[in-house]
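Here the structure comes first, spelled out in structure tokens, and everything after it is commentary.
Missing here: one protein chain of the complex. Every other protein chain is in place.
Right, subunit A next:
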Amino acid sequence: MKIQRTIALAAMLAAGAPAMAQDFKPTRPVEFIVAAGPGGGSDTFARVVQASLSKSGLLTSPIIVTNKAGGSGAETFIYAKTSPGDPYKLFFGTQDAYVLPLASKLSYSLDDLTPIAAMAFDPFLLWVNPKTSGIEDVKGFIAKAKEQPGALKVGGAKAKEADETLMTLIEQKAGVDLTYIPFKSGSEAAIQVAGGHITANVNNPSESVEQWKAGVQKPLCVFEDARLEDKTVIADGMSWNAIPTCAESGIDVKSFAQPRTVWMSAKTPPEAVAYYTELLKKAAETPDFKAYVSRGAQIPRVLTGDAFKEFIAKHKASYAEMYKTNGWLRAEN
């Protein structure tokens, strides 16, 4: 009896250990923590993932979404640091996870996070209101900016982040002088352009598309290597595909898209990391998520594992470079 039991136990352990390692399955509610306020880009991203997981039955445990938007989202990643190894917490953001510590003194670093996936890439466009600004294309934009240095006001979300970085890149590559005006969100900046209060803004497609349809905003160019793929006509007889790249029209800024990223805290058990990586890969294939990606004219590119880590290292280095040029880089970096 005793021997039998021991053998059985040993067999169970031998067979069970690797099986268990692959078989992480959540038994409690899973928490999604969002590094942005309600209604913001990252918030919509997290809630769409939540909807696509629960509607498709990929994840049966309840999902709770909480927003920790403080300090431009740093609050979320600081929170990640305080709960190391927790397999029930996923953190949603953009490049902010590794870019924020470049400029501000924060108590977390990239080592406190485990990268899980980048689920889509949101491109940036340059927008104007053609009626109030009299600008119809990039040429006109550059000409106007050269005419009165510093007089063109460009709006964007927050200070010393993606939007302002992009604006300084435009200044450098086109050899112009612009004035940046930070707003709380990208959609706020878009409305200011639509109302003719400022000249232009840099924005993700989803934040300005409705104003484009209403004829109060017009995209000048997209900051990507190649044009966007979607050929459905959106407004003015134009599709996303009809918008020229900025590089081909005179502002040599390529591939500035921001990744929609998911993280876990450091020391998360590898089986949990593997589980969520697979889960998010499947989520990206659901109709809900695909609809979200195409609605916002995002680039459907999923990165996980080493490919994602490689991307992070490169992206972080390029931001560090740009921050250095702008004088925003913290001394320790």
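In this text, a contact is a pair of C-beta atoms (placed from the backbone, for glycine too) under 8 Å apart; a residue touches a chain by one contact, two chains touch by 3 or more; residues count from 1.
Everything below uses one rule, namely that contacts and distances are computed from a predicted model.
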item: Per UniProt, the name of the complex member that is left out, chosen from "Carbon-monoxide dehydrogenase medium subunit", "Alpha-L-glutamate ligase-like protein", "Tripartite tricarboxylate transporter permease" or "3-ketoacyl-CoA thiolase @ Acetyl-CoA acetyltransferase, FadA2"; value: "Tripartite tricarboxylate transporter permease"
item: Hidden-chain contact residue, picked from the options A:A143, A:A226 or A:A291; value: A:A291
item: Selected from A:K144, A:K160 or A:K218 as touching the chain missing from the view; value: A:K160
item: Residue, one of A:P26, A:P84, A:P130 or A:P182, that touches the chain absent here; value: A:P182
item: Chain not shown: contacting residue from A:L58, A:I78 or A:A274; value: A:I78
item: Touching residues on subunit A - with respect to the absent chain; value: 37-39, 43-44, 47-48, 50-51, 54-55, 62-63, 65-72, 74-75, 78, 103-107, 150-151, 153, 158-161, 164, 179, 181-184, 187-188, 191-192, 194-195, 197-198, 206, 209-211, 213-214, 216, 291, 295
